[in-house]
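First the structure, then my questions, so here it is.
One protein chain is absent from this view; the other protein chains keep their places.
Naming follows writing order (A and B), and every chain is counted from residue 1.
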Amino acid sequence: MTEFTVDTTARCQLVKITHDVQSAVTGAGLKDGLCIVFVPHTTAGITINENADPDVVFDIRSAFEKICPWDAGYRHGEGNAAAHVKASMTGSSVSIIVEDGRLRLGTWQGIFFCEFDGPRSRRVWVKTLPA
Amino acid sequence: MTEFTVDTTARCQLVKITHDVQSAVTGAGLKDGLCIVFVPHTTAGITINENADPDVVFDIRSAFEKICPWDAGYRHGEGNAAAHVKASMTGSSVSIIVEDGRLRLGTWQGIFFCEFDGPRSRRVWVKTLPA
Partner (left out) sequence: MTEFTVDTTARCQLVKITHDVQSAVTGAGLKDGLCIVFVPHTTAGITINENADPDVVFDIRSAFEKICPWDAGYRHGEGNAAAHVKASMTGSSVSIIVEDGRLRLGTWQGIFFCEFDGPRSRRVWVKTLPA
């Protein structure tokens, strides 16, 4: 397993980590198989989406805030319940096929760490499995 | 890795692909392990849900449209930001256990390609991993 860190700078932020994940796969020496990217936090998530136009990421962030607003009369005393809900909406991991040592992603796809309660220093775990 | 195509016929459509995925697993010769079904697009997703009553798929489509409406003042210039948000809500892949060469699904479960910005010709990737 490989770990890398993501230092976020805002409460809600999508940070592109495609290159970090590729580096972890290259470092692990996997040629053919599967790569699991896992976020060991409960107020952050991970997703795959468009890596070209930054407005897409802006719209995703805004839409998630509308769907699950920060202030909505939650019980959880720490005040970050919305971040927990968003973590369960995106999920804690993504799975990506690896062939010829490269992540197989679609033309417009990038991997994004989803910060929902930043800024914080976060960790990401990458595990490789042979086919 | 096996690829097959899905030709969608509406903007928002859930297309059952269970048989295509089973064919890919059979073609790969996997008897025991895991099958990853990955969608290399950023305005489409994938989900597992009821394959019996088509009203379920209708209700999922309608609920997703209410949660994340097509027109809601997004920034992304292409006009399909809602499709990107929905893609992150469903996710880009599903994982299915394979035993005796067969996908292990619950009685009522089917695998659905989720088109959120059709109609288009789409691709689906299937990768198998031995246990």
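Here, contacts are C-beta pairs under 8 Å (C-beta built on N, C-alpha and C of every residue); 3 or more make two chains touch, one makes a residue touch a chain.
Given the structure is predicted, the values throughout are model-derived calculations rather than measurements.
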Those residues of chain A which, in the complete complex, touch the missing chain: 1, 36, 38-42, 67-68, 72, 74-78, 81-82, 84-85, 87-89, 91-93, 95, 123, 125, 127-130
Contact footprint on chain B, counting only the chain that is left out: 33-34, 47-50, 53, 55-56, 58-60, 62-64, 66-67, 89-91, 94-97, 99, 104-109, 129-131
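Definition applied: only the chains that are shown with their structure count from here on.
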Rounded to a multiple of 5, how large is the rotation, in degrees, that superposes the C-alpha trace of chain A on chain B? 120
Centroid spacing, where centroids are CA-atom means, of chain A and chain B in whole angstrom: 20
